[in-house]
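And then chain A:
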Amino acid sequence: MKRFSSFIKKEFLHIFRDIRTMMMLLAMPVILLILFGFAIRTEIMNTPFAVLDESKSASSRQIIERMSGSRYFDLQKNPDNFNEIEKSFRKGEIKLAVIIPEDFSDDLYRTGTGNIQLSADASDPNEASIVTSYVQQILMRHQQSLMKEDKIPYTIRTEVKMLYNPQLVSAYNFVPGIMGLVLMLICAMVTSISIVREKEQGTMEILLVSPVKPVFIVLSKAIPYLLIAFLDVVLILLISNNILHVPIAGNIFLILFLSTLFILSALSLGMLISSVTKTQQAAMLMSGAGLMLPTILLSGLIFPVENMPVLLQLISNIIPAKWFITAIKDVMIKGLGFFSIWQELSILLGMTFFLLVVSIKQFKNRL
Partner candidate 1 sequence: MNSAITTENLTKQFGDFTAVDRISFEVAKGEIFGFLGANGAGKTTAMRMLCGLLSPTSGKGTVAGFDIYKQSDNIKRNIGYMSQKFSLYEDLSVAENMRLFGGIYGMNSKAIASKTDESLRELELTNDRNTRVKSLPSGIKQKVSFAVSIFHTPEIVFLDEPTGGVDPIARRKFWEMIYHAAEKGITVFVTTHYMDEAEYCNRVSIMVDGKIDALDSPEKLKNTFMASSMDEVFQSLARKAKNS
Partner candidate 2 sequence: MATSISINNISKKYDDTPALNSISFDINQGELFGLIGPDGAGKTSLFRILTTLLLADGGQASVAGLDVVKQYREIRNIVGYMPGKFSLYQDLSVQENLDFFANVFHTSMEENYDLIRDIYVQIEPFKNRRAGKLSGGMKQKLALCCALIHRPQVLFLDEPTTGVDPVSRKEFWEMLKRLKKENITILVSTPYMDEATLCDRIALIQSGKILSIATPDEITGKYPQKLFAVRSENNYQLLKQLRNDPQVSSAYIFGEYLHVTFKNDVPVIEAEEISPTVEDCFIQLMEMS
C-alpha cells in the first residue's frame, strides 16, 4: 500500500510541476466551455425567409407583413411550390420557410384554430430554434391583436419542421461534446503520453528491473488522471449550469456514473496506446488522430452527427465517445432516465471491459 501511495504521490508531483500539463488538465476544459458558451448567439437578425402563401387571404397577408416588417426577418422569396422552397434552402438563400395552407383563413375563422407550417434549416440547431421561436412570438402577437378586434380567442398553431437535423439536437449540445473531448484528452492522450514519457526518459527501464509488476506501474499512473478527469466533469457541469445557464435536466448521479464509465474506457485506450508506442510524439499522434479527431467530429461541436455520411456513422459505432455523448445528451439535456439509455450504457460497459482487459493483456514485462 505504501508503494502504491508513493506511486500516486509521484504522479501528482509530475502533474503539479509541469505548468503545461496543469493548463491542459484544468484550464483547457474551462476555456473550451466558455468559448463555446459565448459562441452561441442569442439574437439573430435579418433571417432570410420565403413564404408560400396558398391561403392568399387577408389574415395570411397580415401575418406576412408582420414578419417582413420585423427586424428579425427579411423576406427573400415568394415561391409557388415546395420544390422551389427546397431549392432555395439548398442554395442557402433562405433559412426559414413559412407555408400557409389554402384553408388557413377558413379554419381560423370557422374553428378558431389555424395551422401554419414552418420549415427551418436546422443545420445550426441553435439558430433554427431561435428563429422559429421568433416566428412563434410574432404569431402570438398577431393572435393578441385579433383578440382585441373580435374578442374571440383565435389560436394559430405552428407545425415546425426542422430540415437537415430533424431531431433538432439541442443548442446545448456542446456541453456533452466538450465533456467527451476533455475526458478523451485527459484520459487517453495525457495518460498515454505520461506513460510513454517514462519509456523515453528511461525510468521505465529501472521500474521494469524492479520487483514492481508492469501492470501495477501503469494502473497507478491511471488513477491520478481518473481523479482529475472526474474533477473536470464536476467543473464542467458546475460552469455550464451556473455560468452558461445550461439546464441539467436528468439525474446528476446517472451523469456522473456515465462519465466514470467513459473515463475508464478512455483510460484503457490511453494505456493501450502507451503499450504500443515508444515515443511521446507517436503517442500524441496516435491519440490525436485515432481518438481526438473522431471525438471532435462525433461530439457535434462542428456538425451534427446525423448529417454525417452513412459510412462514417457506421464507423462511429466503434468509438466509445459516440455512445457516451449520445447517452449524456439524453440524460443531461432531454432529461431521460436510466431505461432510455440502457442500450448505450451497456455498450459502453462492454467496451470499457473489453478495452481494460486488452490493455492489461498488452503490457509487456520486458522492453
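Per the selection procedure, all candidates are chains of the complex that A comes from, given by their letters.
FYI, contacts are C-beta pairs under 8 Å (C-beta built on N, C-alpha and C of every residue); 3 or more make two chains touch, one makes a residue touch a chain; residues count from 1.
Computed from a prediction, not measured in an experiment: that's the story for all the values here.
Of the candidates listed (1 or 2), only one touches chain A in this complex, namely 2.
If you check the complex, the residues on chain A that touch candidate 2 are 2-3, 6-7, 10, 13-14, 17-18, 201-203, 205-212, 365-367.
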